[in-house]
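Yeah, one chain of the complex is gone here, protein chain that is, but the others are all in their spots.
Per-chain numbering from 1; labels A, B and C assigned in written order.
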């Protein structure tokens, strides 16, 4: 089984109110030194079968068709060996 | 300048209606073989200064305090050399 | 044709990081006097046929099954005569 991640982010020229709200809230919480925050989406997909170029091309098509709006968002497809949950549980990336 | 990414995902035991909607919509669009989809958030932070253990600890605290709800979500902090936008523009990860 | 709206909000006892970020960012932008912000989702559905009790019960079931996570979110179904877009275009609610 393959785990594939699609990251979707607002394009650089698109205003991102949610990222801006986070950026604006940081100083009051005592965090300095962050100059920009952008907020996007992360999709973790579990897929039957092996990772092949065909599979990744198909996921890119999903990303373009259903996971993002290509006019205002960029996306990136990559293979991930650990989910965020596994990392949080101490099983992941050291 | 450092670019740090915080990925936030619903914990495995938490129902994720948005991921479920994506999963349910895939077959009608002709995509087979996806057995699970989870949807979370991705934050790209630009931070002044170098990446140090202290900086990453501070970002982890931001993630816990402002970027996620630790009761229902897991998060992971990692350093990223390219933003999704740069990858989409062909400058990134080969 | 009927237009039905489903509003989904985090339950009061659930921490809402996005609402908190907005709340924290307001003073820096010059806004005073807001004591709380909660962020949820709004779904506008267009449905064939007339609005009946059966239809609304069916939408409530959609809300419970696909649009919300009932463990952490509340929802409300109501009929709306104008979409936000129509209001924004000056056609709506005076």
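As a convention for this text, a residue touches a chain if its C-beta (ideal position, glycine included) is under 8 Å from a C-beta of that chain, and two chains touch if they have at least 3 such contacts.
Please read all numbers here as calculations on a predicted model, not as lab measurements.
As for the chain not pictured, it touches chain C at residues 1, 7-9, 11-12, 19, 22, 25-26, 29, 31, 33-49, 58, 61-62, 65-67, 74-76, 78, 83-85, 87-89, 92-93. Where chain A meets the omitted chain, the residues involved are 14-17, 20-21, 24, 66-69, 71-72. For chain B, the list of residues touching the undisplayed chain reads 18, 20-29.
Note that in this section only the chains that are shown with their structure count from here on.
Centre-to-centre separation of chain A and chain B, using mean CA positions: 4 Å. Each chain gets a centre from the mean of its Cα atoms; for chain B and chain C, those two points are 25 Å apart. Within chain B, contacts with two or more other chains are made by residues 66-67.
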